[in-house]
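The chains shown are only part of the set, and none of them has been moved.
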Amino acid sequence: MRRAATGVAAVALMGAALAAPIASAKTRDFWVAAVPVTWNMVPNQHDAILGESYAPALTVLPTVVYRRYSPHWRRPEFNGAPGAGNQDLIPGPLLRARVGDRIRVHFKNLDRFFKRPHSMHFHGVHYRPSSDGAYVPGFSGRDGNVKPGRALTYRLTAGADSAGVWPYHDHSPSMHESIEGGMYGMLSILGRHERAPDVELEVVLTQMGQFQTIDGRAFVGNTPVFTALVGQTVQWDVMAMGSEHHTFHVHGHRWLTPDGTPRDTQTVGPAETYRIRWREEAPGTWLYHCHVEDHMMAGMIGIYQVRRRR
Amino acid sequence: MRRAATGVAAVALMGAALAAPIASAKTRDFWVAAVPVTWNMVPNQHDAILGESYAPALTVLPTVVYRRYSPHWRRPEFNGAPGAGNQDLIPGPLLRARVGDRIRVHFKNLDRFFKRPHSMHFHGVHYRPSSDGAYVPGFSGRDGNVKPGRALTYRLTAGADSAGVWPYHDHSPSMHESIEGGMYGMLSILGRHERAPDVELEVVLTQMGQFQTIDGRAFVGNTPVFTALVGQTVQWDVMAMGSEHHTFHVHGHRWLTPDGTPRDTQTVGPAETYRIRWREEAPGTWLYHCHVEDHMMAGMIGIYQVRRRR
């Protein structure tokens, strides 16, 4: 396959390009803490489409999430970017960078409730094993096992092959409970000179308790209400975590995959990610959802509203 | 990613192209009704490969399907295209169009048996929210909730990004039962000047009752027997519905994905679709099946016969 061989050559070139200094590259610092919270997956206790109600006992759980802090831990901040829907805390902060940047993520484990170890494992970026964040007895260091009250800085580099959106998540000994509880987020890395989209929408598809959630919420009225204006460039950052495969679908819209194929429904499995872009042309109130029917029925569905500019 | 950025530009261009009048574009009208039928998933009551028998009580069910009608509801017609295998009624009529066409689907709910509401929701094409066909309390109109005895016309446009094959299906309040019962079909949209294949074969992979079905049938002898001649251009329209992922495989054949990779087995999740094309060169009797082993054992397998021209 000529293509695959070209791929190897391209990766090698990228390595060389990375080694050379890039004039405009930055060092980007982020402060992220693991904090205990009480989370309600269905705040209105209601499935509007099937007309069913759910008692808080089924929808509320104590958990730990990633939370954004201002530089040097001055104060907690909202995770979401402006216009990123009505969600916060799940997923964790959207970490934005550009190809060529060095990234330092200052992590602190503030889990005083469960008192579990935590970590951050990043996909898509370059790093030394000491910033891997995964726990393997006999091999891994502190990066994969940050005890409550301790801190650690992960050092990453965005290579030419890091453009795109990527997961980060807990990979410590408490990984299993943490991921079901919402300890995941995304890196969003633009090309060196790539234009940022006007609107960036994060969609994380996971099972949580008995529900199928988007950004930790289930059912229309609880899941994010995303908004955009006609004429804007809209980017959807789509990711799955957990143990199931999903098919992400948006009504009344289509996108092109990197090979040029039009799609409006696309598979995403655990820790896979893709970004979808279009120039918005379709005013109205639309559904977005996982097209796995059982998942849609269990809450994995939301509203996307497109208005005309005034 | 340069590619993705190009994608956005391409979509924008397509929008512009759509707005301009296309000389040869047509308006295509289809008449489709929801009709109750008695359906047998295993008409010969037999799994030829494992040698097991199934009583009609396990294989026959009352259900509702989409049925093609001649213009202005004169008479019911076969759903299948000539040469499209031995199937009819499931999937619903194959709706063919070309990029640039306007499409009007005249829908009538003739479900006098269950007396449920129904609808049609179309993937891949452009339309206003009033032709979306999805039921959302407080947002959607009649298009998502066509009551028994009522009719509605869905107005669609095939854009430049609509080339390919796409699902349509019930998205009304009875969506869940309808999809399990066979209320789905495909749009097949060719490019403005694209040559049609000689043979077009529809493969819809779904669970139905305790069986894994292709076009609503289970096991060799019941599933479609597809046929082609050496030298013909053969197109497979592959789609899944329901809640499971599948891997479609054809014996003794390979195809190229849009990025140029040879494949002979390819994942398809709920509401995903792809079309496969090859020039037929391999005479013989071949198997096609889902390669998820449990699905193959539960009936998702059939025969493809290729003969030499006389």
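Going in written order, the chains are labelled A and B, and every chain counts its residues from 1.
Quick note on the criterion: contacts are C-beta pairs under 8 Å (C-beta built on N, C-alpha and C of every residue); 3 or more make two chains touch, one makes a residue touch a chain.
Every value quoted in this text rests on a predicted model; they were computed, and no experiment measured them.
Whole-complex tally (this structure file, single sequence, 2 chains shown): 3 copies.
Note that in this section only the chains that are shown with their structure count from here on.
Rotation angle relating subunit A to subunit B: 120°, from a CA superposition, given to the nearest 5. In whole angstrom, the spacing between the mean C-alpha positions of subunit A and subunit B is 33.
Listed in rising order, the residues of subunit B touching subunit A in the complex are 1-5, 7-8, 10-12, 15, 121, 123-124, 126-129, 132, 134-139, 159, 161-164, 166-167, 175-176, 179, 241-245, 257-262, 267, 269-273.
By the touch rule above, subunit A contacts subunit B in their complex via residues 1, 3, 48-49, 51, 163-164, 191, 194-195, 220, 233, 245-247, 249, 251-252, 254-262, 264-267, 275, 277-279, 281-282, 284-287, 291-295, 297, 303.
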